[in-house]
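Coming up: chain A.
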Amino acid sequence: MSFPKLLNRLFLGPRVTEKQESFLKTDEEFETVGAELKSIVINLYGGRSLRIRAVDGGSTNAEEIELTALNNAYYDIDRFGLSFVASPRHADMVWVTGPVTRNLERAVRTTYEAAPEPCIVVAIGDGACTGGIWKDSYAVVGALDKVIPVHIKIPGDPPTPTQILRGVLNALKQSSSK
Partner candidate 1 sequence: MNFSFFVLLSLAGTLLAALVSCISAKGQGHRAVMTLLALSTGLGAIASAVFLLSGQSQLAISQSVWFFSTPFALSTLSALFFFLLNTVACLASVYAIKYVEQYAEIYNVRVLDGLMAIFVLGMQGVLLSSAPFGFLVFWEVMSISSFFLVMADKQAASVRAALFYLIMTHLGAGAILAGFLILSGSSIFEPFTRLAVLAQSLPPQTLFGVFLLFLFGFGSKAGLVPFHVWLPEAHPQAPSHISALMSGVMLKMALYGFLVMTFSVLPIRSSTEALIVIALGLLSAVYGVIYAVIERDVKRVLAFSSIENMGIIFTMIGVAMLVKSQGMDTFAHVAIGAALLFAIAHAFFKSGLFMGAGVMVHAAHSRSLEVMGGFSKRMPVFSGSMLILALAAAALPPFSAFMAEWTFIQNLVANLSQMSPFIQGVLVLVLVTMALVGGLALFAMIKLFGIGFLAEPRSEHAAHAKAPDALIAVPIFALAALTIFVGACAPWILSIIGFADLTSFETWHTNLVVAEATLNPLVLFDVLIALFLVVFVARRLLSNKKHERPYHTWDCGQPITSGMEYTATAFSSPIRFFFRMITRTKKNVIATPVLASNPWIASRIFSLDLRQIWYDVLYVPIQHACLWTSTQVRKLQNGVIQFYIALIFIALVVTLTIAL
Partner candidate 2 sequence: MITLSLWNNVFMGGTLLFAIVMMGKPRLPAMLRYFALSSLCLAGLIVTSSLMHGEEQPYTIAAINVFFKVILAPLILMFAAKKVHASMALKFYLRPTATYFVALLILLVSVFVSMKMPGAPYLSIALVLLGLMFMIVRKDLYSQIIGFMTMENGIAAYGVLMIGGFPFMIETGILFVVITGAVLMAVLSRHVQELYATGDTESLTELTE
C-alpha cells in the first residue's frame, strides 16, 4: 500500500494489540509462595539451593512443560533457591511426573535409589498421584507409590506453577517439622 495510507493505518487505525496491563501484572499469589519458600530453603539448607532431579516416568509431557515453564523468565524459580540438577547423586528432591510405565519402572527406581538420603519424593500430576486415566492399563505399573515411597502428591492435569510451588512448600514444612 502507499506510504500515506500506511501512516494512516498505523496511527489512526483500530487497536489490534493487548493492553500492557492485561498481561504484565505480576502473579501476587505466586510471589508470596515463592518468598516463603525462599526463607524455608535458606533455613533448611544453610544458604545453599534445594537441588531437584526431575524424572519423567512416562507422562503426556503436560507436566513437563509446566516444569520447564517454572524455569523461564516469568516464573524463574532460581531466585527462590531451587535448581535442577542432572545427576540424582546431587539431588535433595526428586520430582516424578506421569504414571510409571513398565519400560521406565527400573529407571525411576534406580534414580530414587541413587539419590542420597534424605530425599524428598514429589509426585506431580494426576498420573503420578493416582495413575490417572491409565490406571489399569497393561503398559503401566500404576501410581508412583507402587514403585517408590512418595512424600507429597500434587494433583492436577497439569498442576499450575503456583500449585507446584505450594506443594513443594508443604513438603519442606513437613520435613522440617519432623
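A quick word on the picks: all candidates are chains of the complex that A comes from, given by their letters.
Of note:
In this section, a residue touches a chain if its C-beta (ideal position, glycine included) is under 8 Å from a C-beta of that chain, and two chains touch if they have at least 3 such contacts; residues count from 1.
Given the structure is predicted, the values throughout are model-derived calculations rather than measurements.
Of 1 or 2, just one candidate touches chain A in this complex, namely 1. Considering their complex, residues 87-89, 104, 106-108, 110-111, 113-114, 116-117 of chain A touch candidate 1.
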